[in-house]
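A single protein chain has been omitted from the complex, and every remaining protein chain is retained in its original position.
Let's turn to chain A:
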């Protein structure tokens, strides 16, 4: 048996997939039931082969067996043709093939069976699970049902309760109504009784009164030794119509005076309020108007404001009128204008607020810090001062106490002395401070003075140098070859030699400059046409000169003025300019 099985097993791994595919193809192609049927038959087959193997095929019935097998194989859908019995003997190859195929079939069937079994087991477990589930759900359902019924019961009970309560309420309401009606009826009854009793009471009173009057109560009397006069000294008057009228008149007079007084007080109050209003208005105008020029951007607003202010003025006048006569219209105008003003003020304030918040947000931190620091410093200082003051007061008090308490004269004297010396000290300190200040001032002045002296020394030195230079030039000018060098120089030059001295010795100015100067001064009187370029020159030089302006000696001033006198009026400007330059040595 093992031999029979093992070769069949051998090719299995290699051919398995192919076979399976082919089988699947086969199983797909015919009807499934059929294949299943075949499987069943194969399943059944081994047992029968086992038991009847020996009996199934013998030497004699080989052919029958083969045909039978063929038939069977055909019925199984396998190639039956391959197994043929031609010459009594069965060829092994197709048989083996067939056998193999049958084996395959059997194995497949086995596997299918196995699968089915597992499937069966799984299904069984599933079933069990489902049954369990079902049971559970059934229980749950039962439970819910029970619960539901309980709730229903509760609901029913509650409804019952509600019904009873409603009934109760209804009855209570009825009760209340009844009681109310009882109360009202009783109230009316009591009122009625009250009235009746009161009537009885009044009747009784009347009766009593009458009785008393009728009886002429002897006791009812007044005993006066002599009648006294009226408190106002007048005599009593008869009751007449005239008196009645007078009383009426007096009453109305009293009322009138009261009303008048009230009106007056109200008027006063009114006028006060109006004054306040006016004042407020004025303030408002004052607050709002200076804003106009600075805020040009908000033109629309401005125009509105102007309009407002106009009507304000009107209103102001009108309100002044209303002080005298409270006119409905005027009041309206006043209130309107105030309202307008107020709205503007509000908008303005809002704008300001927004601006302020903007600005503040930018600068707040730093400024706040500073201000706080300042404040704190100030506070500290104040505190210190306060402390000092307190101490001082305390000391004084102590002194005073001592002075009062101590009987010793000397001590007090000493104390007094102390006081005086303290005062003196204070005064001296003050003087000392003054003195120090003065000293400081003197020091400063002195310093200034020394500085000035030093400067003067410097200037003198410069001057000396200049003078030396000038003398040198003068000396050189006296030599004949200088005349050749300067042909323009003429007679008047010599005449003015003294005056031109400083000009010549002007600190090392370029030669052109000196030349022009000399030209300007000395050539103009000769020829007017030459004047134009010289002035231009001068202006140019002026641009160069002005920063070096000092005050030195001006020895040429006299000469210049002289020359100016000689010059024409048109030259005045030039001269003055020249003189300026001269002065700026």
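Keep in mind that, in the parts below, contacts are C-beta pairs under 8 Å (C-beta built on N, C-alpha and C of every residue); 3 or more make two chains touch, one makes a residue touch a chain; residues count from 1.
In this text, contacts and distances are computed from a predicted model.
Student: Leaving aside the chains on screen, match the unshown one to its UniProt name from "Exosome complex component RRP41 homolog", "WD repeat-containing protein WRAP73", "NAD-dependent epimerase/dehydratase domain-containing protein" or "dolichyl-diphosphooligosaccharide--protein glycotransferase".
Tutor: "WD repeat-containing protein WRAP73"
Student: Can you say which of A:55, A:92 or A:222 touches the chain missing from this structure?
Tutor: In the complete complex, the chain left out is touched by residue A:222.
Student: Hey, which of A:96, A:160 or A:255 is the one touching the hidden chain?
Tutor: With A:96, A:160 or A:255 as choices, the missing chain is touched by A:255.
Student: Out of A:212, A:267, A:422 or A:468, which touches the unshown chain?
Tutor: Only one listed residue reaches the unshown chain, and that is A:212.
Student: Decide which residue listed in A:156, A:247 or A:447 touches the omitted chain of the complex.
Tutor: Final answer for the missing-chain contact: A:247.
Student: Among the options A:117, A:175, A:198 or A:418, which residue touches the chain absent from this view?
Tutor: Only one of A:117, A:175, A:198 or A:418 touches the chain omitted from view, namely A:198.
Student: Considering the whole complex rather than only what is displayed, give the residues of chain A touching the chain that is not shown.
Tutor: Within chain A, the residues that touch the unshown chain are 194-195, 198-199, 202, 205, 208-209, 212, 217-232, 236-237, 239, 243-244, 247-248, 250-252, 254-255, 258, 261-262, 266.
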